[in-house]
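Got a structure for you, questions after.
Every protein chain but one is kept in place in this view of the complex.
Chain IDs A and B follow the sequence of writing; residue 1 opens each chain.
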Amino acid sequence: MSQQLVFIVFQDNDNARYLADAIMADNPHAEMQHQPAMIRIQADKRLVINRETMEEELGRDWDVQEMLIDVISIGGNVDEDDDHFILEWN
Amino acid sequence: MLKRAGPVTHKNNKVMIMSVNALYDYKFEPRDKVENFNGMQLVYVQWAGHLMFCAPLALLVKPDMSFRALIDDVLKPAVAAHPQSVKADFLEAQWELNGESFTPNADASLVDNGIDHKSMLVVTTPGLDGMFNTGY
Partner (left out) sequence: MAVKNKKLNLKDKYQYLTRDMAWEPTYQKKEDIYPDESFEGIKIVDWSQWEDPFRLTMDAYWKYQAEKEKKLYAIFDAFAQNNGHQNITDARYVNALKLFLTAVSPLEHAAFQGYSKVGRQFSGAGARVACQMQAIDELRHSQTQQHAMSHYNKHFNGLHDAAHMYDRVWFLSVPKSFFDDARTAGPFEFLTAISFSFEYVLTNLLFVPFMSGAAYNNDMATVTFGFSAQSDEARHMTLGLEVIKFILEQHEDNVPIVQRWIDKWFWRGFRLLSLVSMMMDYMLPKKVMSWAEAWEVYYEQNGGALFKDLERYGIRPPKYEDVANEAKHHLSHQLWTTFYQYCQATNFHTWIPTEEEMDWMSEKYPDTFDKYYRPRYEFLAKEHAEGRRYYNNTLPQLCQVCQVPTLFTEKGDATKLSHRQIEHEGERYHFCSEGCCDIFKDEPEKYVQAWLPVHQIYQGNCEGGDLETVVQNYYHINIGEDNFEYVGSPDHKRWQFIKGMAPQQKGDDQAEKTVQKPNAA
């Protein structure tokens, strides 16, 4: 199996839709799937959420840790700081 | 060889049995010793190829009951729901006791037949091999 998928799943609510848009903008190789009440985004090996992109989408200040409210599930190694949330496999 | 703190491994019936790593002497009485069953014992019986009974039957029996009584008074009623049970002649069937081929003495007791506590009996009735060609 050549692909190693990282993924993140959000609740399908008003807030998370902005998250999904930001992620798709910053990760051209990612794929988004809509499931009942959930948004799933997956990509080979790496996904990044950038605070700056989110703040542009939302039109307000945003803490990376806020995403914890809407996240349902993740797959991959996590690297989090003030500016990014990264999921990746080595 | 993996080094472990705690009791050393030992061999039992040529099967490698390890021991629990613990902070103290970790030794417990088996909870299901025959003494705990008030003069009775356990025996398990599986009618091979009849998965309508999802698992081997667990039976609480008198050690001195005859094998015949086990069949007539316990096993037969237990499997009565199966359409093939009426025709099944368990005393003329093929038996295994604890994984070995076994010829029961119908009039001897379980104990005298070597059917000790928590023994497993598997009976096969050639010609009656369950429903739907899938052993149900």
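Methods note: a residue touches a chain if its C-beta (ideal position, glycine included) is under 8 Å from a C-beta of that chain, and two chains touch if they have at least 3 such contacts.
Since this is a predicted model, take the numbers as computed values, not measurements.
List the shown chains that the missing chain touches in the full complex.
Within the full complex, the chain not displayed touches A, B.
Of the residues B:40, B:69, B:93 or B:108, I need the one that contacts the missing chain.
B:40
Go through chain A and note every residue touching the omitted chain.
1, 4-5, 11, 35-37, 64-66, 68-75, 77-82, 89-90
Can you list where chain B touches the absent chain?
These residues of chain B touch the chain that is not shown: 2-6, 12-13, 15-23, 26-33, 36-38, 40, 42, 44, 46, 49, 51-60, 78, 81, 98-99, 116-120, 130-132, 134-136.
By definition in this document, only the chains that are shown with their structure count from here on.
Can you give the whole-Å distance between the Cα centres of chain A and chain B?
55
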